[in-house]
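Note that one protein chain is taken out, while the other chains of the complex remain in position.
Coming up: chain A.
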Amino acid sequence: MEKNYSLPADHDLFPEGVQRCSLMKFMGWLGFVGIFALWGLYAAFRVLSNGLGETAMDDYFGFGLWITFDLAVIALGAGAFFTGLLRYILNIDPLKNIINLTVIVGFICYSGAMLILVLDIGQPIRAWFGYWHANVHSMLTEVIFCITCYCIVLIIEYIPLIFEQKQLNRIPLLRHIAHNLHVMMPLFAGIGAFLSTFHQGSLGGMYGVLFARPYVYREGFFVWPWTFFLFVISAVASGPVFTVLIATIMEKFGGKKLVSWEIKSLMGKIAGAMLFVYLIFKFADTYAWINNVLPAAGLTFDQNFYSTIYGQWLLWTELGLCGVIPCIILLTPSLRNTPSLFYTAAVLDCIGITINRYVFTVQALAMPVMPFDSWETYNPNWAEWGACALILAYGAIVLSLSYRYLPVFPQERKLNATKA
């Protein structure tokens, strides 16, 4: 066959019938992202060799940016299990057009969170103690088990997609594995939904059980505090739109349509409905917290806030601007189908969940519980930002490679053919 020199050098590896930028351009992009990865790798090296003294954390703020980042990406990565549940268990068929992306985003979020945790614990070499000496009463134990098991499930869900790469798929064994894994996908989707629900909940439960920290302590429902349920619902209320945002960013970068508007709108509607449910519970929870938890601890509502950095504005931004408003937009068809409003709502939704994870992590620790104690403030340093940048860069690299070489978007050919 004659060689076509106008095609990128690696075009044989592309999915069937799609176009990609030149290899040089792609390498340039990877190089650009690689700068952030190198910065993060340097930070990781410093932290692992010199200890957590390299960070800005201290004895008040044992949990800092990394835990906030972890909780936020895990919540935003919830698109994976929730969309899987809807697609494979509840048979909402159109979601097949975005399910691959949700799996990849979920995989990045979870594996990234685990990488951060390796840096975040003081004794990374002892990380396996979590299984060996497990304390069944600790919510963190549940998190450790579920998060690792679920990460394995995500890898299993990712593998068939990798094996469907054009060249790999020619190898009969890999083709069969991919096919068989596809057939079993509802099973994995079910296991994933189960594991993910539990650890999303346990992450919330981790805070809710801190009965000596009135900012986050919540009453129980069965063996779990309220926060267990709030974290699950808030995650499924933001995960779907986060995936849509990622798809949209990829569209802007690549200059191609990847997911049809109907699918985006459907994901937004699902997230909006979940956000609505979440807000009902969250408002009820906030009311109960103000009127029960705080007085029982001898505290007033105002005592829980301090200056600008831990001010009440965070609460109102989280619940109002980033809660009620996106919920209204996502649930009202005319507003939802206006792209600018839709994307604004999606961004606000994701910011709201991130604020929620931030205040639970940082503000909860900043608040003085002993009456003669004082508010302390925390400002993450370069090493902590660097590690987060490493994960973002890692995510960008995985996504870029997947997009370039794997058949991630079933609609891509059709959507771009009609345009041409």
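In the analysis below, contacts are C-beta pairs under 8 Å (C-beta built on N, C-alpha and C of every residue); 3 or more make two chains touch, one makes a residue touch a chain; residues count from 1.
Keep this in mind: contacts and distances are computed from a predicted model.
S.K.: Between "Menaquinone reductase, iron-sulfur cluster-binding subunit", "Biotin-dependent carboxyltransferase family protein", "Peptidoglycan glycosyltransferase" or "ABC transporter permease subunit", which matches the UniProt record of the unshown chain?
M.R.: Answer from the record: the omitted chain is "Menaquinone reductase, iron-sulfur cluster-binding subunit".
S.K.: If I consider the whole complex, including the chain that's not displayed, which of A:79, A:130 or A:386 touches that chain?
M.R.: Considering the complete complex, A:130 is the one touching the chain left out.
S.K.: For the chain left out of this view, which of A:5, A:222 or A:372 touches it?
M.R.: The one listed residue touching the chain not shown is A:372.
S.K.: With the missing chain put back, one of A:29, A:42 or A:60 would touch it. Which one?
M.R.: In the complete complex, the chain left out is touched by residue A:60.
S.K.: Can you tell me which of A:139, A:153, A:259 or A:274 touches the chain that was removed from the display?
M.R.: Counting the whole complex, the residue in contact with the absent chain is A:139.
S.K.: Where does chain A touch the missing chain, residue by residue?
M.R.: Against the missing chain, chain A presents residues 50-53, 57-63, 120-123, 126-127, 129-130, 132-135, 137-141, 144, 206, 209-214, 295-300, 364-365, 369-373, 376.
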